[in-house]
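Worksheet: one structure, shown below.
Yeah, one chain of the complex is gone here, protein chain that is, but the others are all in their spots.
Right, chain A next:
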């Protein structure tokens, strides 16, 4: 059964206020005020000097579980919110893998689930290892992207993207953080980056994400009452409060600490929030928890995973 062996994260120290980001994007003062006062957004993490490679290096530097185990890594999966993040055929992910002793691994990108691609990659990684019967092998899921263009800076009416990265080491079996179930709902009917699609996404967001979480939890043979904590994607507090109301789940048990401090870190949010929950002692041995993510723009996806710690 797929298990998380370790998680390394990196969020650069640089911060930009949402007023500045809103100015870059041509948002009105009122729009920015709504983001700050209503959605409770504040600062966005950015690394003004580094590229994608530097983000991923930061996450790998924090992945202690990888040290000495590099030779066991069979696959490296970069989970993408945006399918194309560097000029073709530049491949900074491969360069980073070479530098970290992972040149022997099969390195590729998976995605087209928007910001839920990180959960897809985690499921795919464990499944690849298990299907090969490779119980000694490991897979590495990398997440994190640069806010290189307007589309990669703003989730219209919802959030701002920030820069950060995570590296998650995965095994086909293990006891530390075992994956129990995964649910995914793809909404290809929401397929453009225009305002209408953004509104459509917002209309279905709370109900669909709540249904996806419920589906993952039920498939794991659990009820929401069993779930100790939810590790969300960092869109905004209001959106999660709506999801909690729909689920009948206490909002205090959703790790929203990073929403106002970093922005929405593409596919890395759930992993960054894992480390936050770990630091706060919110992950208890034997207790189930949930990772959940959704993304929209040109193609919407809602995903959730149930784990036991």
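Keep this in mind: a residue touches a chain if its C-beta (ideal position, glycine included) is under 8 Å from a C-beta of that chain, and two chains touch if they have at least 3 such contacts; residues count from 1.
Everything below uses one rule, namely that contacts and distances are computed from a predicted model.
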Chain left out of the displayed complex - its UniProt protein name, from "Maltose/maltodextrin transport ATP-binding protein MalK", "Putrescine/spermidine ABC transporter permease", "4-hydroxymandelate oxidase" or "Peptidase" = "4-hydroxymandelate oxidase"
Remark   = Considering the complete complex, of A:63, A:167 or A:183, the missing chain is touched by A:183
Among A:89, A:248 or A:286, residue touching the chain not depicted = A:89
Message = Using the document's contact rule, name the residues of chain A that touch the chain not shown here.
response = 1-2, 51, 70-71, 74-75, 78, 82-91, 93-94, 98, 101, 103-114, 117, 120, 123-124, 126-132, 134, 137, 146, 148-152, 172, 179-189, 191, 193, 211-212, 215-216, 218-220, 295, 297-301
